[in-house]
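First the structure, then my questions, so here it is.
What you see is the complex with one protein chain gone and the rest in place.
Moving on, here comes chain A:
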Amino acid sequence: MHVLDLDYMLGLLPILLGYLPLTLEMAGAGMLAALVLASLLAVVRVQRTPGLNALAMLFISFFRGTPLLVQLFLFYYGLPQILTFLVAINGITATILGLTLHFSAYMAESIRAAIVGVDRSQTEAALSIGMTQGQLMRRIILPQATRVATPTLMNYFIDMIKSTSLAFTLGVTELMGATQKEAASSFLYFEAFLLAAIIYWIVVEILSWLQRRLEKRLNRAYQR
């Protein structure tokens, strides 16, 4: 049994940190796209838009009902066989696409619950002064739903950051992929993966701290 090789870990740290931006970029892009898609899905579900509602339900059901890894393989290895223009899709794009579709399905349901949770009488009040459905959504409902949904959405974001590690299975050298390569050449698997775990952990802790500050800010209007 060997003792933890701290020198190796210290030397590895800057190398692995060099791959952190790609991890964060994939998660950031995926989160932004997922937020937009999830909000649209949620509004369609709440307003029961004919036709679109059924499609939204099917979409949510599929992307919640299948593993993210299966979806990534489907997009990256499977779809290009059928839709040939997708042959050029690279692993990073496929990962962002997969994260977006997968997480938007979950987020749509939390946003929908948050929208439904806004006191019905405020809807009536907005309509009573002549606001349109769109104005009501944008100015009254969504800002309040955002506050309710934020903790859950932040949790999905954290989950998404960790899920970017699956990009490694599509041949993307991000934090996880880089760790795997380094470990394979040094044979110090424990040190390498422990370091990767610590980096993910610290990133998530920083985000949790930001989440608490954000929630405090959003709750300001509701303090008695």
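Throughout what follows, a residue touches a chain if its C-beta (ideal position, glycine included) is under 8 Å from a C-beta of that chain, and two chains touch if they have at least 3 such contacts; residues count from 1.
FYI, contacts and distances are computed from a predicted model.
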item: Per UniProt, the name of the complex member that is left out, chosen from "Amino acid ABC transporter ATP-binding protein", "Glycine--tRNA ligase beta subunit", "Dihydroorotate dehydrogenase" or "Protocatechuate 3,4-dioxygenase subunit alpha"; value: "Amino acid ABC transporter ATP-binding protein"
item: Listed residues A:A54, A:L127, A:A184 or A:I202, member touching the removed chain; value: A:L127
item: Touching residue (missing chain; options A:R48, A:R139 or A:R217); value: A:R139
item: Where the unshown chain meets chain A, residue by residue; value: 119, 121-122, 124-132, 135, 139-140, 143-144, 147, 221-224
